[in-house]
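A short worksheet on the structure shown next.
A single protein chain has been omitted from the complex, and every remaining protein chain is retained in its original position.
Our next item is subunit A:
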Amino acid sequence: MADSEQGDRPSEGRHVIYCGVCTLPPEYCEYGGTVKKCQEWLEANQPEMYAKIWSPEVLEAATAALSVDAQKRAARDAQKKAAKAEAAEAKQNEKLASSTITIKRIERNKKKFVTAVFGLEAFGLDLKKVAKDLGKKFATGSSVTKVPSGGEEIVVQGDVSEELEEFLLEKYKDIPGENIELVDDKKKKKAAAAAAT
């Protein structure tokens, strides 16, 4: 019974290739603001499709179907979109460049440390996922906790500051090395005690 069911299964449907840059079917890349990048991606990853979509004949047919006015409007529109996409990218880069990740070694009591990581969400990371990965990587407890000043941090059991920095840089290429700072929280108690007297 089971075999006949399997044998009769119709297909899962077509597998459409999507652009690695703008995510649309590549024949629609021309309507996004990242045409240049889309073309480069397609040429490198799907050369046959690239040749088909961006062939001179196809492009000619595309423009021939539009009136001169419509062509001009479309060109202006494309320019605007490209400018918008560039501005968005520049803004995002700026944001990334100015965001810091803090890895803090905190002494809980003598010889017992935890390591706290703050600021990952600015790089678009899902804290829960990263916490899980870190727990696996260091075979230790790792969880997401709220910070009084707002936001969330990941707290990993043990002193793993340096390994953690290495891990982040290796796994998430978007994070520039100079944006991670290591902090040692060991003297906090003494300082606090000093302030109190």
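Here is the rule we go by: a contact is a pair of C-beta atoms (placed from the backbone, for glycine too) under 8 Å apart; a residue touches a chain by one contact, two chains touch by 3 or more; residues count from 1.
Note that contacts and distances are computed from a predicted model.
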{"item": "UniProt protein name of the chain not shown, from \"superoxide dismutase\", \"Translation machinery-associated protein 20\", \"2-oxoisovalerate dehydrogenase subunit beta, mitochondrial\" or \"UBC core domain-containing protein\"", "value": "\"Translation machinery-associated protein 20\""}
{"item": "Contact set of subunit A toward the excluded chain (per top definition)", "value": "9-16, 22-25, 27-28, 31-32, 58, 61-62, 65-66, 70, 74, 77"}
